[in-house]
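Just one protein chain is left out here, and the rest sit where they should.
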Amino acid sequence: MLYRENGQYKTSYAADAAIFPIRQDKIAIGLLLLFAFAGVPLLAIMGAGPFGHDYIFKALLIPFLILALAAIGLNILVGYCGQISLGAGAFMAVGAYSAYNFALRIPELPLVISILLGGGVAALVGIVFGIPSLRIKGLYLAVATLAAQFFFDWLFLRVKWFTNYTPSGSVNSPNLEFFGRALESPTERYLLTLSFVTVLALLAKNLTRSMVGRQWMAIRDMDIAAEIIGIRPLYAKLTAFAISSFIVGVAGALWAFVHLGSWEPLTFNIDRSFQLLFMVIIGGLGSIMGSFLGAAFILILPIMLDQLPRALGLHVSVETVSHLVSIITGTLICYLLIVEPRGFARLWGLVKEKMRLWPYPY
Amino acid sequence: MASLGNFIEVLSGGLLAGVLYSLVALGFVLIFKASGVFNFAQGSMVLLAGLALVRSLDFLLANSMPFAVAVVSALLFASLVMAFTAWVMERFVLGPLVNQDSLILFMSTIGATFIIEGAAQLAFGSDVYPLKLYPTDAWFALQSLFPGGVLVNKLDVWGGLIAAFLVAGLAIFFQRTKTGRALRAVADDHAAAQSVGIPISWIWFVVWLVAGLVALVAATVWGTKLGVQFSITFLALKALPVLIIGGLTSVPGAIVGGLIVGAGEKLAEAYLGPLIGGGIEYWFAFVLALAVLLVRPQGVFGERIIERI
Partner (left out) sequence: MRTGVDKPNDTSGTIAPGEVLLAVEHVVLSFGGVKAIRDVSFDIRKGEVRAIIGPNGAGKTSMLNVINGFYHPQTGTITYKGDPRQRMRPYIAATQGIARTFQNVALFKGMSTLDNIMAGRTLKMSNSLFSQAFYWGSALKQEIEHREVVEKIIDFLEIQAIRKTPVGKLPYGLQKRVELGRALATEPELLLLDEPMAGMNLEEKQDMSRFIIDINQQLGTTMALIEHDMGVVMDLSDRVAVLEYGQLIADGTPDEVQKNQRVIDAYLGVSH
């Protein structure tokens, strides 16, 4: 009854093409953003409930936002453009190390610019590694992306210049500053991350509903037919790689600077690539919102599997938890692929459809 | 003469290491040839087979069973585990997805990889378990030609012999037997094969079972060389470049691909490594595969995919 579109007529194409055409959705997203930007920091200052502790920021909100951003980037490549990539971790690494080197060697650069430049370098690298996709497809492309993954794993480990010749191979992020003001509290870091993610998610969503997004999806669905309406596979695929790598690169820089503080190349290894791929599949291929849902799920699952037995009084070892995470993630992927290939995003869409009809069954 | 001897040592070591990759690649080729499914989970199947084998073997030996009997029993147990896995895969994963896009099937095998890895370690443990089923000592070959001889590991030689045997057996199976023909029909077109009465469920079960047994064989060799442990799955990833180079549908290609990758890696490490910093083995195979794909997108021995509208 609440969720009905009756009476909401669109009188212009612009209105029809809006990201949230239904009024209830507009209100909901408005409230969510208000809460995220203003409500959470207020609660943190007041020390209210879970927001009074750093834990929720450091262990949940900040990693969630950054991984969701990376998932959005990967989704553009895999979900919208249909190019499988098993090397997302490497692009996070490229973004992180590039941003680090910019910040290190040009100290006058504002933090935000360093991070964006990191993304820019990742975009360029993405274009280079995207060139093979013009000839190589499907599974073969997946293996080719592994070449990127392992190559960059090695590069940042062995070529000491990137890590500024530190003996241990691990580096520290530069101090986080925004317009001269040092960002130290988790709340401030959270707001910085939230800003990045909101803006980039919006830009990504806009791209997917524009001409270039349609070109990506055309290439995904039938690249031969795409050529006859004048879509150039070169342009479509390389822009997908570029934009995807940019976003993933920025996420990598944020992960290193804001979340970890100090890191080593291993944090961006193939396990990370699989983690991102799972977020995209579980959340929903070709859905920006799905990327958020998938990231939330993958992040919360190990925490839940850790806390739940403890709450029940059972002791479960860290290893067991990680094996269970493996099994559950794998099972969920298989299940979703069978039952709902469009992932949680589609399931959410089904819930909304039910809400439209409620209390009627159909 | 000494550097030639050195070269031959590196080369032969590489070739034989490559055979190990081939053993894993054979499992991939088998499944792909017979069902059109690219089984990303093959590496995890090697782990599962190895763990089942080594843990049951240790258990039986601890209970004072004679070695030969214990080995045979352990192999049987591991085979049963693989049969069970094949049944589960067919029933719950592949069966429901039978007429889907190959990309969806591929992703489901990625899901299966994680299920198998988690379940195998949960059931059998996640330590390193040494295994000794073949002689592993060194052998100095060609002593008449090179002073001191060329160092060759007996295990590697055994690996090569087993691989040759497997290849011959599989080739005969596919080309000469009725089941083999049915498998090739299924690989081409699931729906068409079903419509001529080929029982796909049974066929897929058989294929995955055989692939599981191939994984078991691979596990015996790998396990002896490195000990049965989780990192085997990582090495199994190296089978992917082997498949690229050798072609996804070619049994001899899997061997040739393995030889090329193995030799290439070791030679690159020995000769290029000192120039750029070492550790090249980590990515060389993949970059080599990428280079091959740029020239021949279907691999060296693969069949050209002709897309028609």
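Read from first to last, the chains carry the letters A and B; within each, the first residue is number 1.
Rule of thumb we're sticking to: a residue touches a chain if its C-beta (ideal position, glycine included) is under 8 Å from a C-beta of that chain, and two chains touch if they have at least 3 such contacts.
Computed from a predicted structure; not experimentally measured.
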| item | value |
| --- | --- |
| Chain not shown: contacting residue from A:L67, A:I115, A:L191 or A:M217 | A:M217 |
| Contact partner of the left-out chain, one of A:I22, A:L203, A:M304 or A:L347 | A:L203 |
| Absent-chain interface as seen on subunit A, which is shown | 12-14, 17, 203, 206-207, 209-212, 214-215, 217-218, 220-222, 224-232, 239, 243, 286 |
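Criterion: only the chains that are shown with their structure count from here on.
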| item | value |
| --- | --- |
| Interfacial residue positions of subunit A with respect to subunit B in the complex | 84, 132, 135-140, 142-144, 146-147, 150-151, 153-154, 157-159, 222, 224-225, 270, 274, 277, 281, 319-320, 322-327, 329-334, 337-338, 341 |
| Residue numbers on subunit B that touch subunit A, as the complex places them | 38, 92-93, 96-97, 100, 102-104, 106-108, 110-119, 121-122, 126, 237, 240-241, 243-244, 248, 276-280, 282-283, 286-287, 289-290, 293-294, 297-299, 307, 309 |
